[in-house]
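Encoded as structure tokens, here's the structure I'll be asking about.
Of the protein chains in this complex, all but one are displayed in their positions.
Coming up: subunit A.
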Amino acid sequence: MYNGGDHYDGNGGGAANANSLFSGGGFMPSQTTNTPEGSGGGITKTRGAQTLLPLTVKQIMDASQTNDDKSSFVVNGTEVSTVRLVGRMMNKAERITDVRFILDDGTGRIEVNRWANETSDNTEMGLVKDGDYVIVNGGLKAFQGKRHIVAYSVRLVTNYNDITHHFLYCIYVHLDLAKAKKSATQPQVTANASTWNQAPPPNNQVPTLSASGNAGGQELTDMVMNVFHDPVLVNLDHGVSIAQVASRLNISDAVARSTVAHLIDLGNLYPTIDDNHYKSTLNG
């Protein structure tokens, strides 16, 4: 169903120059660093602000312009210059030097300009016409207060699931940026994006069995996690069994099982060969 991925992803697209433009491993913002207060108005700058961001026209409309340089935009507190939009092509006007059209993505309309530098540029633009759904990668610009896109590539949508995917990705990236901003304002939480996909360390458990106010539950989950992190048990091929947990902590099998089930829900444990053996996500 989603085999149009090569069509959608900048790295696998037909335009060879897209690789150099969008190198950096996709367009999920990474390695965010915080600029000192004052110099960037508290804006989080991504690596070179060149990260390709999937956006809706509405988001571009809502984007603010940075104080020091009117040519750069800020979405979600992140500087953005290269964007991906998906929508229908309207009012296509071909000229010798460039092709202009309006992109309507359902949230709004924005003018797109595609300069014809190479023969391949003309070929690419010849494949799309008014009414077609297109994927536009390009730079976000402003001229005399009017925002528009200077497109690097304009490609026809052949798998219509790409449209759904694009808008879901807009939401996902929006949430990811919001999360980065939130963690940047909390010094005790690391702002390093690379740690987001890891399970929480065992001593930093989110409320577990103690959700009802039972502090003993919190201790129990910690104790159970400690069993899974015991150096003696860590390297067992099949992980740690429920019976081992119960005997180590001198608790009943039923309590051990329910605690383990809770830790699975939290993503701290996963089952291995059967329903009796588990490993910690921290140990792979």
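To be clear about the criterion, contacts are C-beta pairs under 8 Å (C-beta built on N, C-alpha and C of every residue); 3 or more make two chains touch, one makes a residue touch a chain; residues count from 1.
As a convention for this text, contacts and distances are computed from a predicted model.
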| field | Options "Replication factor A protein 3", "Tubulin polyglutamylase complex subunit 1 isoform X1", "Cytoplasmic tRNA 2-thiolation protein 2" or "Sesquipedalian": UniProt name of the undisplayed chain | value | "Replication factor A protein 3"
| remark: Missing-chain contact among A:His148, A:Lys181 or A:His262 belongs to A:His148
| query | Among A:Ile60, A:Val74 or A:Met89, which residue is in contact with the omitted chain in the full complex? | reply | A:Ile60
| query | If the missing chain were put back, which residues of subunit A would it touch? | reply | 1-2, 56-61, 104, 106-111, 131, 133, 146-148, 160-161, 164-165, 167-168, 170-171, 174
